[in-house]
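Below is a structure I'd like to ask you about.
Of the protein chains in this complex, one is absent; all others appear in place.
Then we have chain A:
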Amino acid sequence: MYSSSTMTSTYNSPCAACKFLRRKCLPGCIFAPYFPPEEPQKFANVHKIFGASNVAKLLNEIPPHQRDDAVSSLAYEAEARVRDPVYGCVGAISFLQRQVERLQKELDAANADLITYAHNNEIDPSTSIISTSVQQPAPSGFGGGVGFSRRSAYALPYPLP
């Protein structure tokens, strides 16, 4: 865990970014709190996919208390892209979305069965606890343009390519 308020490298040795870039790790290095020298691959991946200057620009545009999360997500995406240069993270999204669709169908089938049993038991269906489709808001960064219905438990902010 790295303090985003730390303005100097907390290590005697340069951070992984400055080591990779072969430069002096100065006090106030934007990378130092998030790329410790023990994790050289993390910066190597991020640099390969995004480039050091793009990452620095991005971090400078984000409030310090959110930079940890930003670096984690960038590192995740970079690693996904290194492993899968064609689809990167989008491949995972596609896979997970199909899983959600399949599970939602299972839930709908289970609910239908539950209603059947409730009727067969001559119990008032309105008193049964019937699970509804799961509704969760989309990630907050994507605003209110995403619609949800009872049967559709999710909606991606943008259609997948």
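Note that in this section contacts are C-beta pairs under 8 Å (C-beta built on N, C-alpha and C of every residue); 3 or more make two chains touch, one makes a residue touch a chain; residues count from 1.
Heads up, the rule we're going with is that contacts and distances are computed from a predicted model.
Asker: UniProt names the one chain left off this complex as which of "Sodium/hydrogen exchanger", "Mediator of RNA polymerase II transcription subunit 20", "LOB domain-containing protein 24-like" or "Putative exosome complex component RRP41"?
Answerer: Per the UniProt record, that chain is "LOB domain-containing protein 24-like".
Asker: Kindly note down the residues of chain A that lie in touch with the hidden chain.
Answerer: Answer for chain A: residues 48-51, 53-54, 58, 61-62, 66, 69-70, 72-74, 76-77, 80-81, 83-100, 103-104, 106-107, 109-111, 113-114, 116-118, 120-121, 128-132, 134, 136, 138-143, 153-154, 156-158, 160-161 touch the chain left out.
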